[in-house]
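In this view, the complex is presented without one of its protein chains, the others remaining in place.
Read from first to last, the chains carry the letters A, B and C; within each, the first residue is number 1.
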């Protein structure tokens, strides 16, 4: 198996899907000749031409809205939002339209669009190039939100998203793009949207997280292993709708749960994870459900001092794991 | 004290604040000559003129954005979104701008805007005139979200919102507008934003809710009283940021908690309430934290059969209360 | 002898009579819905009254076999031409299970019917403009020569999505026709508080597209403009902006009372410029229609309206639990 970076997995998934299905096309800002500001679509313009790799005007509501129209027509658009932060002008199209098209038409129409966007911080992106935006969308039936952590998951889940009959938001951690590498099968495979994945088996405490934090948690778990603390790690992969079954059994397994997100604490997707546990396996718990998250300030500052203070790190996770294990 | 309807309290609060402070003005669709589609601003155009009661073009991002500009300038705009459902084109202005202005400018600028919008269902409004949209916003530090249940709270909290130095979303339940009446002092008073309110003292179970559901829960509680079950009822009033202290003590008081919202279940503000409880007073609980909410479908259908199926009712709350009491 | 206007446009007598009958059908269905609403039988009406000429004139200029339409809530006339039946419209008014638009989930006026290429619509205005560009893009990518015809009200042209959608369509020279039904009101807000340009078609130049303003009470004028736009679209000349100026005869909707913001006079004037009356006059003057034929048509229309009403009234609602269906692909 080849070792790919996270972003190479994105690129490969799109390329293979475009080869497989002529209905698949890409649209977004600078996705064509430039290959995207992060190079996620590099080489696709050369390979498939400007008709299927469309540099759009600078207008996110149109990127989403035109994609939605094309999806209703029967195409399989992959719309790129240059940064997750800039998905906000498209919220009305995504929530009022994409998420409701099947339901409102009583199954007569559907909207198989994928909207990709790089999210997350730790890259000196400051307030508007660092945000986690999933919580804004993670309350909208009709929508699915995928946030993979590894190149393997990226490829399999992005392919699944492109083939999905319904709209999928696909958030990619921009710090993971080049930092995270992993083995990826050359051939075609899909992974199930809506299923969490155990990234590490353990006995003492359960950590539930997603995205880049999965890697931070794995790092922390290795450290704790040396101290004799065994960590069970569940990677949500899909943050909406949640894989309740997997959450319940991961929580019940150790009875001590730490939820980690890079997003602000109040109102994050981890609140829902906590609520699911509190509703379903309260009596299996030996400790309060802990959440480790960013402080409740609007977004990540630019200055390195404040950015580090805001950002989740392996060290912060390690400390929280220890505290929980000792509870 | 006069008995006012919920919407009369809205109208009175705005009128008194406009009389008190010349910086206060109203803008929105049809708020002028027509007095608003629900008549929330009735009489204000005649009283204060078209300069301070502005009929805007049909463009929500501009309504929010112009309001934000005026607020930065030093005015006290009250922007009306005709229906909460139509706030979505303004999400970028509200989240990227209003919520972040103080923080991003290091306290140099601020944005004292109030954005009012009627939300909620049970009025044959179908998908796009029935929604609860608070969960979309209830994860954004810098923003406050107020959702009052009684005319008394409406007046005191709307006045507080108008005087607040930061942006406040003020969601009014449109079914409550004429259905709910209550005593309201004639004079000036404000109520604290960020504080929940005990609407009924009780011993056996705790119900936490907000908006119209407060009234439904009160009705249900009276029924249960007859059966010897005593309900403690906390009205959140501000759903972001939450009054954690009040939540924790209300939950700890009876050890049995039912959370009620008219919104879809997954990802609602009740998830956060549950997470707060699970984090802070897990060992005080005698039952799993229950949530009663709308089913996870995109929005409320039009046909009465399906609308009733979707909508929370006193009967549904009563049943859930009983189940919990018997746990 | 001089050719009549419709002959010059290549429309036969039969075709204009058909247009007239469809206009009348739309009107009578609409009037019936108001009666049903006032009788407490249906919760909501939003009217096509005053817009019929623009709607039916435009729809006749399209290709019903391959074009896509993205109508807004007043466009009963457009969807009638594209194949939605009076029964189906009444099912929607009654929110019954067999409503093809939404199975009774959406308010009336939220059209959608895949088999007739009527693209599903929502309430937030103007979101359909980018959709039309997307539909046209899809057709173009597939090499189909379909046009996407999208409508909206004058107030709705001030939404960001109008701008973004129009611009996208123009940059990519997509076969899109944007038709504005300018009734000079957005609910209570008059045109001068909505925009400061003279004609809304003045916006076309800013997108580099073709634009025109026509009398929206004249079905032939609208037919001509939309036909030209459609020809341009099929010839690869890109999108067009067609403004039709007309009058809203009713209040905004059954929830609105327009007496608070329109004078009696103004309402009377709007009524006096009834496009159905003026088209009838035209047909009489050109010898296409006479009293007898007109009565025949009216009788047929009324029978259709009655049957549709009866049918829909008796039809069942969706089951309560049907609310759970069709959130995702099943």
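As a working rule, a residue touches a chain if its C-beta (ideal position, glycine included) is under 8 Å from a C-beta of that chain, and two chains touch if they have at least 3 such contacts.
In this text the structure is predicted, and so the values were computed from the model without any measurement.
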Contact set of the excluded chain (shown chains only): A, B, C
Of C:205, C:231 or C:272, the one touching the omitted chain in the full complex: C:205
Options C:113, C:194 or C:244, residue touching the unrepresented chain: C:194
Sole contact to the chain not displayed, among A:204, A:296 or A:323: A:296
Footprint left on subunit B by the chain that the document does not show: 25, 51-52, 54, 56-57, 59, 61-62, 64-75, 77, 89, 92-93, 96-97, 100-110, 141-142, 144, 164-166
Residues in subunit C touching the chain absent from view: 158-164, 167, 170-171, 173, 192-198, 202-209, 238
Residues of subunit A in contact with the chain not shown: 29-30, 32-35, 37, 55-62, 85-86, 88-89, 124-129, 295-298, 301-306, 308-310
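Going forward, only the chains that are shown with their structure count from here on.
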Most distant chain from subunit B, judged by the mean position of its C-alpha atoms: C
Identity of the most central chain, Cα criterion: B
Whole-Å separation of chain centres (CA-atom averages), subunit A against subunit C: 41
Rounded Å distance, subunit B centre to subunit C centre (Cα mean): 37
Rounded Å distance between subunit A and subunit B, as computed from the means of their C-alpha atoms: 30
Residues of subunit B touching at least two other chains: 61, 85, 88-89, 127-128, 296-298
Set of subunit C residues in contact with two or more other chains: 102-103, 105-106, 110, 122-124, 160-161, 327
